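One chain of protein is taken out of this complex; the other chains stay put.
Then we have chain A:
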């Protein structure tokens, strides 16, 4: 089974969840879907394991033609999908007939939509994952976003696959309509480089998501940071700026302070570098990053490590078959 790419959309890529683990010490990030909540639900709708390879669409979705009968589901951002011109509901499994065309447009609400197909996308895995890592050109379809004219292979549909299955309304992520997001953060690893005023400013500011953001990092516009003595009086090998530190490993989700500009390191982010990370966005809050748009605002809310881990557990508990009816 397969589908043909008629129009690729904007940087539509094959991703799986949780992505490429195990190669961080060689510099490979996990990649994977930015909104793993919507991604996992899309897979459940079509009877796949939650992590099966599917498409991540950004801002504008693709147009695809199915070669044979295919069960699919679209979740996440509303890109107004149609099947042969007839609107397709989000959060529901739909059966396409051979030759039918799924077309997506611009995201009306949210930023990233997911298209899962029963059987999952069956491109060859690279280093244990099918997730696309554009920067290094590995995974997915030839290491890059899908292109017009490509034929993308799909596995055999599992027995559980049937149309008309829906995600219960209470199990769906709620995408903000007022352009404002509350994003949880955990202090650390380098929170002791920022002074009390700097922390206070960070947590009380509406940070604007910059247009210079991609799957590597989300840049934020906002006020200046201020530092403790640790940042100001240090050995020269740390570097010349207050936010410079001897190169260190970066956690995924780190709020990386490049000079005065905070950059949230997301799924395709760097594994190390010479800037401090005063806060880290926990995994369970990533879906909000994935669904926000440049120009929208983040307000950060400090949570403990334990609270952040409970959030992840709660999210995993939602992303099971109990979320599905029909």
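Keep in mind that, in the parts below, contacts are C-beta pairs under 8 Å (C-beta built on N, C-alpha and C of every residue); 3 or more make two chains touch, one makes a residue touch a chain; residues count from 1.
Convention: contacts and distances are computed from a predicted model.
The unshown chain of the complex is recorded in UniProt as "Allophanate hydrolase subunit 1", chosen from "Phytase", "Glutamate synthase domain-containing protein 3", "Peptide/nickel transport system permease protein" or "Allophanate hydrolase subunit 1". Across A:22, A:99, A:259 or A:326, the residue that sits in touch with the chain not pictured is A:22. Summary of contacts with the chain left out: across A:131, A:175, A:289 or A:308, the touching residue is A:308. Touching residues on chain A toward the chain that is not drawn are 21-28, 126-127, 133, 135-138, 143, 186-190, 234-235, 237-238, 246-254, 270-273, 277, 280-284, 305-306, 308-309, 311-313, 316.
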